[in-house]
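Note that this complex is displayed minus one protein chain, with the remaining chains in position.
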Amino acid sequence: MISRGERVANYVILSVFAAFALFPIVTILSAALGPSDSGPTSGLGNLAAAWEIGRFGTYLRSSLLVSAFVVVVSVVLSVMSGYAFGTMRFRGQSALFYLFMLGIMMPSEAIAVPLYFDLRSLGLIDTFWAVSLPQVALSVAFGTFWMRAYFRASNRAIAEAARIDGASSWRILWQVLLPPARPAVVTLTLLVFMWTWNEFLIPLIMVTSESLRTAPLGLAFFQGQHTSGFTLLAAGSVIVATPVVIFYLFLQRHFVRGLLQGAVRD
Amino acid sequence: MTRTLAVLTAAALTLGAAACAPGSSAPPAAPSAQPSAVRTDAAALGKVTLTVWDQEVRGGQAAQMKQLNAAFEAKYPNITLNRVSRSFDDLNTTLRLALSGNEPPDVVEANNGRSAMGAFVKAGQLLPLNAYAQAYGWQDRYPESVLRYSRYSADGKVFGEGNLYGLPQVGEVVGLFYNAAKLTELGLRPPTTWADFQAGLAKAKAAGEVPMQLGNLDKWPAVHVFGTVQSRVVPADQIRTLAFGRKGASWNTPENTEAARQLVDWVDKGYFSKGFNGQGYDPAWQAFRDGEGVYLIAGTWLLADLHKTLGKDLGFVLPPGATAGAAPIATGGTGLPFAITAKSPNPDAAAAYINFVTSAEAMKVLTDTGNLPAADTAAQTVPAGPQQDVFTAFGTVTAENGLVPYLDYATPTFADTLGAALQDLLAKKATPQEFLATLEKDYKTFAESNG
Partner (left out) sequence: MTASRPPGEPRHIAYLYLLPAFAVYAAFLLYPIGRAVQLSLYDWDGLSLGRWVGLDNYLAILSDEGLRAAFGHALVLIVFYAVGPLVIGLALAAILNHAKVRGLGFFRTVVFLPQVIAMVVVAVAWRRVYAPDGTLNTLLGALGLDSLTRGWLGEHAFALPAVGVVGTWFETGLVAVLLLAGMSRIPMELYEAARLDGAGAVREFFAVTLPSVRGEIAVALTLTVIAALRTFDLVYVTTRGGPGNATSVPSYEVYHRAFGLSQIGSAAAIGVTLTVVIFAISFGINRFADRGVA
C-alpha cells in the first residue's frame, strides 16, 4: 500500500523532527553531565554541586509544599463544584458555569498586578498564602470544568439508586461517585501539580524571602548568581525539570489526555 | 455566551469603580525621623537576626562577604546573619518588591541611582543614616566625594546632597582590562593615549584577534563601554549633571554625538566580539578569561575572577586621554551602598553590621580577597600585578577627582532607556542622532518634572 520510498521519507521526516525536539534537551543534559567548566566535578557530581551551591534543597522544598497545598485544595474544591454542576440543577447554573470558564483563559499577568497591591495593603505579601491561593483560584477554574465533564458522563443509575436508599448527597459524592472517578482525579492532580510546579510569574511577584522561593525562581536567580560557567546552571535545570518529567514518563497517558481534552468545549 | 460575558464585564466594572482610588489605603510611609537614641553597643542588643540582601555573587566579592560575615558573627554572638545574595539584575528587580512588603530585609544593597535608592527614599523605605554616621564617624572614613553618591534629599528629589542613605564597601572604576600576553604578541604596549588604544584595536583586528570582548544581551554592559568613550570627549561636569538627573545639560551636543559615532565606528570595524548583542555578560568575560580577546572594557569588580585564571597575563589601565599627560577621567565610584530599611526592627544592629563591613579591618579583607576597597586604598599593600594596576588606577583617578558617575543613575527609567537605546545603536537600528534624542527625551522629561 505504501511505497518503499514513501516509507523512507516518512521515517526521515519523523526523525528530523524528533531530533529538533530533542536538541535543546540534549544540549542541557550533556552540559549538566559532562565535565564541569567551573570546578572539579563531573556527571552526577555536578548535580550535587549545583544542589549545594544553588540551594535547590530549599527551593524544591517550597515548591513541594506549595504544589501539595494547591493540588489538594483545588482538587477537593473542584470535585465538589464539578459535582454540583454535573449532577444538580439550580438557578443561575449556566451563568455561574461561564463565570468559571473565564478563569481557564484568564492570563495570570492581568490579575497578578492588582492582586499584588491588594495583598500588600492586607499585609499578606511574602507569605505562603500569597503564592498558593491565587494558583488555587486559577486551578479550580479548570478543575471545575474537568470534574463537571466527568460527572455528567458518569453513571447516573448508581447515584440514583444510592439516593433512593437514602444516602445523603455528601455520601453519594465521596463513596459512590468518586471511587470510579479515580482516573479523572489522577489526571487533574497531575496537571495541577505540573502547572503549580512550573509557575513563574506568581511566585516571582508574591514572595521575596528565600524560604518561600519555588524551584523555577531559584533557577532563574541561580542563572544570574552563578557567573563562572554553564555546567552548574544546566545541572540546576535538570534538577528543576526532573520531578515533572518523571511523572510524565510514568503516567504519560494522563498528561496527554488532560492537556488535549482540557480545552475541548462540550 | 455573549450576553453572559457582557453581564460579567459590567459586574467587574461596577466592582472596580465602587472601590476607592488606588493608594488611598496604602500603608503609610514610615516616619523619616531619626531614631531617638542611636546605640553602638551591638553586643548588648540581645538576640537579633539580621536579614541582609547583597549582590556579592562574583568570586572575590563572594569570598570577602563570607569571611566578613563569619567574623561579624564571631564578634557579636548575639547577632545572627541571614544572608541572601543575588545577581545585580535580580537584586534590582526583587528589591523593589521586597521593600514594599511587610517584613523587608534589614540591610540591603541598593543601587545609588534614581531608579533604586532614589525611588526608595521617595517612598520612605530607607532609613537616613546621619545619626549613625556621626556616632561611628563615617564621614572621616570616606571622603565626601564617595559619600555624595549615597546622598538624597529627604523627598528623594535631589541626588548627591542631603541625608546619607547608604555606605559602600568597594570602590569601582571602569577601565581597560587587557591580555598582556596578547599585547606582547602583537608588539603592543598598554596604551597611553586614546589614539594609541584605537590603533591597537586596529592592529589586533588585522592580526585576526578579537580586539574587544563584549556581551550585551543583558542590556547594561554597553553602558560602561559608552560611558568610557563618552568621558573621552564630553566634559566631566556635563556628564555629572546628566547622570545625576539635574537640569542644565543636554544629550544633544556635538560631543555626545561624537561619542556615539565612535562606538558605531568600532562596530563597523568589527572591534567587538561577534554577536555581542546576543552574548551574556558572564559568558563574555569568561571568554576573555579563557584567552579570547585582547581588551575588555569593564569594571574592577571582575578583577578577582579574571585574575584567578589569567594570572600575570592580566593587566588593567585607566582609559587613556587624548594626550599621555591628560587628567584621568573614568566612569566609576563605589559599589552598591549598604542601606537600612525603614521598617527594620533592628536598625542599631544593622548599623553595627554596616560599620563592621566598611571598617579598616574590612578594607584589608577586601584587599586580600582581590577586591578594591572604597577607602584606605593607599594604606593597603598589594603584590605587583593586575591588583596593583587596579589600586594605582583607582588612587590616581580619585586623587584628581576624575570619576564620573554611571549614566544609568540619571532618572527612574534611565537604566532601561539607555540599555535598550544602546542595543539599538550598536545594532545600527538607530543613528547616533536618534539614539541621543531617545536619551534626551527621558532626561528632559524627568529633569523638568523633578524641578
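By letter and in written order, the chains are A and B; residue numbering begins at 1 in each of them.
Definition applied: contacts are C-beta pairs under 8 Å (C-beta built on N, C-alpha and C of every residue); 3 or more make two chains touch, one makes a residue touch a chain.
Predicted model, so just to flag it, every value in this text is computed and none were measured.
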Chains still shown that are in contact with the chain withheld from the display: A, B
Contact with the hidden chain (one of A:18, A:48 or A:95): A:18
Residue of A:33, A:64 or A:77 touching the missing chain in the full complex: A:77
Contact residue for the chain not shown (choose from A:38, A:58, A:87 or A:209): A:87
In chain B, positions touching the absent partner: 1, 5, 11-13, 15-17, 19, 21-24, 26, 29, 93, 96-97, 100, 119, 122-123, 216-219, 273-280, 283, 287, 412-413, 416, 419-421, 423-424, 427, 429-430
Residue numbers in chain A that touch the chain omitted from display: 2, 6-7, 10-11, 13-14, 17-18, 20-25, 27-28, 31, 73, 77-78, 80-81, 83-91, 93-94, 96, 99-100, 102-103, 105-118, 133-134, 136-138, 140-141, 143-144, 152, 156, 160, 169, 194, 197-198, 200-201, 204-205, 215-217, 219-220, 223, 230, 233-234, 237, 240-241, 244-245, 247-249, 252, 255-256, 259-260, 262-266
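Everything that follows uses one rule, which is that only the chains that are shown with their structure count from here on.
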Centroid distance [mean C-alpha coordinates] between chain B and chain A, Å: 39
Chain B to chain A touching residues, read off their complex: 1, 4-5, 7-8, 22, 25-27, 51, 57-59, 84-90, 94, 97-98, 100-103, 282-283, 286, 305
Chain A to chain B touching residues, read off their complex: 94-95, 98-99, 102, 116-117, 120-121, 123, 125-126, 205, 208-210, 220-221, 223-230
